[in-house]
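Have a look at this one.
Shown here: the complex without one of its protein chains, the others still in place.
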Amino acid sequence: MSFRVGVVGATGYSGTIAARLVAQHPSLTLAFATSDAKKGASYAHLGIRAEGTLVANALAEARAEGCDAVVLATPAEVSLELAPRLRTRYPDLTICDLSGAFRLRPASLYERYYKLTHTSPGLLEAAFYGLPELFGAPPRGALVSSPGCYPTATLLALAPVASLVDEGAFHVDAKSGTTGAGRQAKEEHSFAEVDENLRAYKVHDHQHEPEINLHLARKTGVTPDVVFVPHLLPVRRGILVTAYARLKSGVAEDAVKKAYEAAYAGKRFVRFAPPGEVTLASVVGTNDAVLGWSVRGRSLVAFAAIDNLIKGAGGQGIQSLNLALGLAEDAGLDHLTRSAAG
Amino acid sequence: MSFRVGVVGATGYSGTIAARLVAQHPSLTLAFATSDAKKGASYAHLGIRAEGTLVANALAEARAEGCDAVVLATPAEVSLELAPRLRTRYPDLTICDLSGAFRLRPASLYERYYKLTHTSPGLLEAAFYGLPELFGAPPRGALVSSPGCYPTATLLALAPVASLVDEGAFHVDAKSGTTGAGRQAKEEHSFAEVDENLRAYKVHDHQHEPEINLHLARKTGVTPDVVFVPHLLPVRRGILVTAYARLKSGVAEDAVKKAYEAAYAGKRFVRFAPPGEVTLASVVGTNDAVLGWSVRGRSLVAFAAIDNLIKGAGGQGIQSLNLALGLAEDAGLDHLTRSAAG
Amino acid sequence: MSFRVGVVGATGYSGTIAARLVAQHPSLTLAFATSDAKKGASYAHLGIRAEGTLVANALAEARAEGCDAVVLATPAEVSLELAPRLRTRYPDLTICDLSGAFRLRPASLYERYYKLTHTSPGLLEAAFYGLPELFGAPPRGALVSSPGCYPTATLLALAPVASLVDEGAFHVDAKSGTTGAGRQAKEEHSFAEVDENLRAYKVHDHQHEPEINLHLARKTGVTPDVVFVPHLLPVRRGILVTAYARLKSGVAEDAVKKAYEAAYAGKRFVRFAPPGEVTLASVVGTNDAVLGWSVRGRSLVAFAAIDNLIKGAGGQGIQSLNLALGLAEDAGLDHLTRSAAG
Partner (left out) sequence: MSFRVGVVGATGYSGTIAARLVAQHPSLTLAFATSDAKKGASYAHLGIRAEGTLVANALAEARAEGCDAVVLATPAEVSLELAPRLRTRYPDLTICDLSGAFRLRPASLYERYYKLTHTSPGLLEAAFYGLPELFGAPPRGALVSSPGCYPTATLLALAPVASLVDEGAFHVDAKSGTTGAGRQAKEEHSFAEVDENLRAYKVHDHQHEPEINLHLARKTGVTPDVVFVPHLLPVRRGILVTAYARLKSGVAEDAVKKAYEAAYAGKRFVRFAPPGEVTLASVVGTNDAVLGWSVRGRSLVAFAAIDNLIKGAGGQGIQSLNLALGLAEDAGLDHLTRSAAG
């Protein structure tokens, strides 16, 4: 038995990952893959051995006929237009959107953070935030809004301990490889500008900050106060989050440890490691999140590392599809192992 | 008129920088340079055009005869032994120590952070902490204890605003290139392990944390509470510090701006830039510190970038020598410009 | 049906790859894995999910009892001692040696290139050079000498056209990522020395040069004259070989094309691409070799790219085991896809 899955936007970094994972998946079949930039190119262009040809994005809606699920690896503006059309035409289709189009609430936040007017507030309200370790399995037929790469790492680090820290306040210092920004033809993302360099960006103004605060509140009941500052690393892949907080009076190290252990008992894709071993190299190439923490007095520093393109995008999307379709959570993801060096 | 300066440990990264800066300096002459690893090699090995030969470290004390100043670019254990001998034999010699041997107080902290017993508590007490922007010009004949690379960047970012933030509390997330650790023959510093990777180290346990707290208290009168977490970047040179704090109630953005401007008015080596332009590329190759900040409500995020080997080591040492010897603060440092790319 | 395979030296870069590939293989079982550096560590240390514990290298011989094959991911000196003992004790065992111990002939070359006296000239003579695209399937029970990473790439590029070029003469300019040198605790392989740098090494003196000449002669009947110069790249993985030659008078571009196509028709792991698309990024993470060429007049420039740890080491070893054991050539290797970015 195999489910038919289409991937829209298959030549972006996240879309390529998603398409490959579908193509190699024991219970999924790649029904179609689209790309305006490379339409007509064979699947070999994606590193996929199966026969097939990329089609134009405009054909996505028609090709979704007979599919069980579709992954949208498209910019938010495109997802915002396509998801409602797919939902209307195929009420039972499971849709997994990797963009930010259905992550934030209220809809009015989209004006500020995405410079767009949200035209599907109903779908936004109904979307299932696809971070399975915190929010469980999406139902079949859902619109799964797959979390941003930064929120995935940050929420995994913060949720278990949010109720243990003063005022739900965290300073989150995040560092990401450049693929987090997608394929780029910008001078600021050129090798000569990024290599041997480091800088913060969108300080006090990144769209993932309200996404983190929203879903942290939903999960924990705490009213969080997360300050989030991302930095652009001279690496291709991987995110490391370092989160600082002050523990409530009387909270000891052991309580922190127990909180993490309770939160992730039995979770296939979460591992714990000492702070110095929460590294990009230990997760890149995998769907894993590695978490660590250190406590000294009331100072808590928590760490999380993920591959931004896998656990932070295409891999987590497949994880959500697996759950929505009733498959094993790690089906088609269990062969992913970290790179040899590191 | 030219002052004679010797450099002990001239083939380490910091020592090489110091030796070159002395050799190119319009008012300093490189009297001698030592290196056990490369004794007998010509100065050309250091990229210095002047004629000369590296001598063994054991000759440093004798060669200091007739010198005006000596730079110790040696491990803390070596400086701890050599500085007292130089001081005894040459009471007027200006000594600039780039190691940690004379930075911390009380002396008992050396047991924990440097795994050594401090044998010169008198010199430790008398040492002048050589961060000129905050502590001014050292007197001629001083033992200048040049600050660590992380403390230089961190103190420049924190000192002006320490009295404006709640409880003097900062979360300092620091990122450094690998030369900060000196020349290394360790697997963990091999290219294959560092490249495309990132990790924190010595969390809640780095020797620069008490150094920062000590001198921030001395400078500001505040009782600070700095949590400091360093990370190892896949770059060769440069430090970026991101510091998080909560402003005291009623402190507005303008007060922060004024505090920085007042602190560094007329300071040759400090520049301000928007947060996204506080980059490694803007400082590497120079003795500059670039600072930036962002305020939103009570959230303050401050940034500092320096070249760890210049402003964080050899360059700042020469800056201190300039001041101690009555030269222009930027003598021999004004030709340093950042690399073209970035 | 599953074959039992042990891996000796499983924490080196190549050994880790080999152990993972065995552990994930549908028809192989990881019978044991050894490492002196990490004995007692769980398989999780290798990124392997199966339960298991690394044992000391000294146990390798005993643990090979009941195994169908053993992979030696050990230094040449170790392989040279262990292979004969395994062969004697287990006459039917298939042994795949990833070191250089059984690649060169005559044995006397080992004095110069490996600084050792070859103590098993009989085994050396009997060893099967495991480059399946050129030398076919090794027999079950063979001692497979898996080629070096440079020779794998170079021979694949040169063999089809060696008879078409003047005097069998090639200038081979090879560039390798740092993992090619194995795990390193040397200053010259530290990040600070390798990053933003490039240099040649062992010019006119690399052990892979005679290996290339030997097996190129065996395969083609030509008496080759290959000058081989390797360079150390600031990347972790991947080899690019650029080979220059002068075509014999009258040999046209089409003859070159036909020679490559004939040589690799139906070969699962060889692909052709235009010269500018023969990149590290197109092969890293896979067992593929990508080849390209350009002809202008009598000038031929040929290109080959492989992942030094997979097609150049552990992956090719598994490919050889597959063939020796009668499995599909790509069993356990077909899920390997290149990294998303690039």
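Order as written gives the chain letters A, B and C; numbering starts at 1 within each chain.
Methods note: contacts are C-beta pairs under 8 Å (C-beta built on N, C-alpha and C of every residue); 3 or more make two chains touch, one makes a residue touch a chain.
Please read all numbers here as calculations on a predicted model, not as lab measurements.
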Where C:R87, C:R237, C:R271 or C:K311 are the choices, the one touching the absent chain is C:R237
Option from A:D68, A:D97 or A:E196 whose C-beta touches the chain left out
A:E196
Which listed residue, C:D97, C:E193, C:E211 or C:D288, touches the chain dropped from view?
C:E193
Touching residues of chain A against the unshown chain: what are they?
13, 177-179, 183-187, 189-196, 234-236
Using the document's contact rule, name the residues of chain C that touch the chain not shown here.
169, 171, 173, 175, 177, 192-193, 195-201, 203-204, 227, 229, 231, 233-238, 240, 242, 244, 246, 275-281, 284, 294-296, 299, 301, 303, 341-342
Touching the hidden chain in the full complex, which residues of chain B are there? Just list them.
13-14, 16-17, 20, 24, 47-49, 179, 195-196, 236-237, 285-286, 309, 334-335, 337-342
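The criterion applied here is as follows: only the chains that are shown with their structure count from here on.
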Chain C and chain A are one sequence twice: same or different residues at the contact, by the over-half rule?
same
How big is the gap, in whole Å, between where the Cα atoms of chain B centre and where those of chain C centre?
46
State, to the nearest whole Å, the distance from the C-alpha centre of chain A to the C-alpha centre of chain B.
40
Once you find the CA centre of chain A and the CA centre of chain C, what distance in Å lies between them?
36
Considering chain B alone, which of its residues make contact with at least two other chains?
177, 192-193, 195-196, 234-236
